[in-house]
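A single protein chain has been omitted; all remaining protein chains appear in their positions.
Naming follows writing order (A and B), and every chain is counted from residue 1.
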Amino acid sequence: MTDPDALAALESRVAALTRQVARLEDAHAVKSLQYKYGYYIDKCLYDEAVTLFCDSGEVRFLNGIYRGRTGIRRLYCDWFRKYFTGGVNGPRRGLMLDHLMLQDIVDVAEDGLTAKGRFRCLLQGGCHESMRESIPNFPRQFWESGIYENIYVKEDGVWKVKRLDYNMLWQADYDQGWANSGVHLTPMTRTYPTDPNGPDELLPEAPKTWPEARVVPFHYPHPVTGKRWGEP
Amino acid sequence: MTDPDALAALESRVAALTRQVARLEDAHAVKSLQYKYGYYIDKCLYDEAVTLFCDSGEVRFLNGIYRGRTGIRRLYCDWFRKYFTGGVNGPRRGLMLDHLMLQDIVDVAEDGLTAKGRFRCLLQGGCHESMRESIPNFPRQFWESGIYENIYVKEDGVWKVKRLDYNMLWQADYDQGWANSGVHLTPMTRTYPTDPNGPDELLPEAPKTWPEARVVPFHYPHPVTGKRWGEP
Partner (left out) sequence: MTDPDALAALESRVAALTRQVARLEDAHAVKSLQYKYGYYIDKCLYDEAVTLFCDSGEVRFLNGIYRGRTGIRRLYCDWFRKYFTGGVNGPRRGLMLDHLMLQDIVDVAEDGLTAKGRFRCLLQGGCHESMRESIPNFPRQFWESGIYENIYVKEDGVWKVKRLDYNMLWQADYDQGWANSGVHLTPMTRTYPTDPNGPDELLPEAPKTWPEARVVPFHYPHPVTGKRWGEP
């Protein structure tokens, strides 16, 4: 091989490496983005949470879809923040809402512009007995567990949440445990503006929750057989 | 340095980088493989779990070794699947078997053909009170915790589980907690085919479980001193 050929060959290997390294950095960034979401939500930092989304982002929560910046703010800032902290952006004495994020599966598209991520969330929620004003219909203390299957997008080099799809699978009263509890969150029945906190759209069918059991579809194929989930 | 020398030097740096990047991609793939195992097992997707193994794979469970595809299918598809779901490959209403996977330590061999991984598993198990038929000898609701020290192998570019070594350390009845519970799973006493669900081999000694305490040997040396576990 002459020098120019050797140089061209090396340039092409470096170009390939550059793409691979960028994808690894992307995967690290996407995982961190989701874990940071968890840390913000722990402490009712809703302003910090909503700015993790892109303008055309959406949140799927229970059987509702909250669309765009307006819909996402309605969910976190109008509904959750007023409900949990009386409108304060930050933690409240005696309120427990820990969102443990774990078991990350992040897959970045070849072009590095989108990514998908599956995460598990274990939630420890409740109110301390010393709280003066109780939060209406909020259980005293409970476990909650769900699976995220999210979509992320890179805009101007910055990873953002495009779709946060939270699949709440079970909730359990702390004292009773999961053997003796159903979920306390129930499907929504009305959209916004009929319900001022309502979603922009309702899913055709409410996802099943405990004691029903369901598989949250995997965004990835089986890592050995290559079979996509749901494929016959 | 003349151009050809400079080119050769650069080629060698690119070759080194190529290996490093491949090892980073391998580590990501191995972690994802194990986390995917956890998501499959949550939902009794045993067909999906067993195909994560290589042909010569094995599972160490309690004091038994299940060998090869036949042994692994005996454990997951003959034993677990019949026991938990009556033979259905998928989740069962009212059955809780969440396998939370976390705290990954993955080390890939220099040649990129094998890897070792340590993971923690926290299990939330049980049956909902509304289940009509109870699962014999399965506790109503419990916690379980264990440490994996696994071996992985890359075959034709695909990472597979070579040895899944699950060290169950404790189980606790949900109502009683770990202070007042021992484990409900007991060591096996017979191999296959005497026990139709039995392992191919029994370990010489059953690993100790709660309230006994033991260190699951670390596959990695101490990251600062470099001392291997068990070295004097």
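Of note:
Keep this in mind: a residue touches a chain if its C-beta (ideal position, glycine included) is under 8 Å from a C-beta of that chain, and two chains touch if they have at least 3 such contacts.
Please read all numbers here as calculations on a predicted model, not as lab measurements.
The chain not shown here is touched by just one of B:65, B:105, B:131 or B:206, and that residue is B:105. In the full complex, chain A contacts the hidden chain through residues 3-4, 7, 10-11, 14, 17-18, 21, 24-25, 28-29, 32-33, 35-36, 38-39, 43, 45, 48, 51-52, 90-96, 98, 100-102, 124, 126-131, 140-141, 158-160, 174-175. Residues of chain B in touch with the missing chain: 3, 6-7, 10, 13-14, 17, 20-21, 24, 27, 102-105, 118, 120, 122, 145, 147, 170, 177-180, 210-215, 218, 220, 222-225.
Here is the rule we go by: only the chains that are shown with their structure count from here on.
Chain B has its Cα centroid 26 Å from the Cα centroid of chain A.
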